[in-house]
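The structure's right below; bear with me while I get my questions together.
Here the complex is missing a single protein chain, while all its other protein chains stay put.
All chains are identified by letter, namely A, B and C, in their written order; residue positions are counted from 1 within each chain.
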């Protein structure tokens, strides 16, 4: 392994809506239990586009280094950091992945044991990078993991393309699926949205025992991947514009009763009212894609009269990262996991990656530092 | 017991918005497993007012005999009907209570085992009373229970005033509480609405292990009963008109975090958005009072970002009637259950009862046939 | 379809331990909602051997017609019987399958809603066949289904060999899996026993999201089928006789922690203590194969100190039949379901089938009436 430099380049969001700038930041000393990684690959998430334009639910302070779904290769291990969260030994050169950092002290961390609800989470990529320790985002050559960060090793046999989705969409889907309590034997499942969250939710439904899976989304390239990942049916919302027509099609596919489970992974508020109308009486509805603050009119009586369970889930914790990686490891012969990565960009071309993502040309583009 | 007459008087809804008329209908022959009861008491429910004006979610065909929460005294038992649902023997003279009738044949009855979602329920009080067997509503001297009806005996020690709420609001609250999975040890619970559904939900929270119970509703008489039934705090919405102020008060009472559980029992769509804002992150929200078809704008992202469980529940089945009766039987020394009945009217004064209910002068008025 | 004869042949258990005798019984009139079927195939279950020798937990009265897992073809439909439990229309010539008959009246049927615990179930194959309606077992040309029997159609595309296991082992596994609450994402699962219950449990684990499945059983032919049905590992108890050695092997396969879930489907009491030792701390243990009354010494402290969930499940209801059939219908391209049937015998050779089953030469032998 190369010598560790004094500074790291990073693609920095300096002003909302303006191109990221390549800047250099000092690489910090590694504290006990801290970790320094060389970034191997940093995924670009739909929410990065909102963040770029300053219209996210929670805007990061400026300037900051985006990139919250990152695979890093360990270059320095702080004292006392010997194993990953699953008990595997950690060494220089191992590839790892990590969640945001729960405070471990608040009511949600201590008493209700719902750490994703932590009142004081430290979020990677949502930090001012002029402040120590500077390098806490993935759009960089190096990234620093603070001592409280939980990490899990990426199994050796996995490529970065296969594993990168674990950093955000897949672990979110895994955590949500656990909140749901899993899919019942032979449940019919509709997934709203064909982006990474929708696609990974599809996989969990297919492998979790669904009878029929139906993905409702666009564009066609995403739906094509959905088919390769096991979807029994896809409905292209660019072609079938009328929600009532979509619902009728879904009712036809589900014996006239509607799906047992609907997973909202679309990010569109209107999907919620569409899903409430579509799910069968007595069914379950998982909400995991709503990243905006927009409102939508709904009938609360529908939730009551249909006897629904509507379950919200956001973010995830280290067990979900671990399980997502295990899932890929055991199913990689079966599904082309790497196909979620539609393009690779150098750090210097980060703006191009964001632009193509925004233009709908990508499923998941990545910053690829592997040659670096 | 008196001889059974050939005909029964009933207060009949002939035209929406017009006074009920006293009419007479033939008392039908009792089929095998059917039951004929003398109506002892028939409760008046908030939904009866909507029904009266023809603005209910589901309007009954005209003419019909209202009254879906009824205590009847058995006057004739059809062949083969020997025991109630809990295995107690049935005899002439026993008082009983009963739910709507599930078809027992549909996908929800047979496969998903969610009988309250039954696709073809036969609903008491929602039948044209010109059609055989005529007497399927409680606003009458006699009522006929069809063979498939499940029934449970009212324990001898209970008065009709204590038990009448079981027929609708209390069994609804019991079924909902089971869907919720109960109250956690020392959960803080807010109940929206101080009508019968809110009040019985309060009792279940108090007796189910809540730390703090807060009832939000009006008018004061209902809140006073809520206090007698164990509410730790009440908030009068006629006095505190601003939802934000109510929410602040609730946050003050719940360590700034909001309640662990909110139960919507108000019937007002706006309560849903108020509840979503109020419930703590990671909390649970039970929707059981929404009887209108009205819409309300909400942020779906709130359900997701707070990681909520939103659980809808409507109606109930025979186990919930049984458990509600057992609850009253075992707690009657502790709570003045009869106080829910604020007035008793003769069958001939049914219109007066409806008018006073509509005017907000009552919690639960009843048609009292006991002297008859 | 041929004309319905007046009498049906049946293989009858007249005396425990003696060969079944071929006798003839009158075919009864079909009551409203009753059904007469021509038996197409009748499976032989391990418990039939215990029954044959009069050493079952619950011995049937003599004489009786064995056969509780049967596929019948409808030859006569009683009045009012128009649809199956899933709402599909029923016609003469359809193949159906059915569970034992819950009383629908007892505390478990009505109040706790646990119909498999019904206090007064009518069990097919556990009836004296000298009593009307005589033909209530599968080892016969015709079988009569009483009016309360719930039935579900066998999908047209399924062969009898594929579907026959639904009648007992598979529906049992489905019901148990629901009691368990499903397999967690990437759980490691050990199945004790490689007979039909073990094999179908394996399928549910594989298709329900297990990481690793390990089947512990014998003889090799069953383990070979387990491999074809997706088992990742098999342990032959005829080769590894020492439970400690088996446990060590399983610990090696499960990161030294033991499996997250153990399913007991072996029928051997000693498997219970072996499983308690093997399951990981905080794991779950499903007990579904214990058909004897024998005792075994265990340490109750193991259940406590390991923080286990030990879940018993017996028999099943109509939804589980339906889901098992749907499972086969949707996965038949993937698994050789028919391989569970290792031999087919004519009704006249029923004794040979029992003898070969007892000798351990079969997985599931069947009485095959299809040519008849």
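In this section, a contact is a pair of C-beta atoms (placed from the backbone, for glycine too) under 8 Å apart; a residue touches a chain by one contact, two chains touch by 3 or more.
Because the structure is predicted, anything quoted here is derived from the model rather than measured.
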Residue of B:28, B:155 or B:208 in touch with the missing chain, whole complex considered: B:208
Touching residue (missing chain; options A:105, A:130 or A:238): A:105
Residue touching the undisplayed chain, where the options are C:22, C:103, C:123 or C:311: C:311
Hidden partner chain, residues of chain A it touches: 83, 85-87, 105-107, 110-113, 150, 318-319, 322
Sites on chain B contacted by the missing partner chain, in the whole complex: 87, 174, 177-178, 181-186, 204, 207-209, 211-212, 255, 323, 326-327, 330
Interface with the undisplayed chain - residues on chain C: 57, 107-108, 112, 114, 116-117, 179, 255, 257, 264, 269, 271-272, 281-282, 287-314
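The criterion applied here is as follows: only the chains that are shown with their structure count from here on.
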Same-residue or different-residue interface between chain B and chain C, half as cut-off: same
Of all residues in chain B, the ones touching two or more other chains: 107, 112
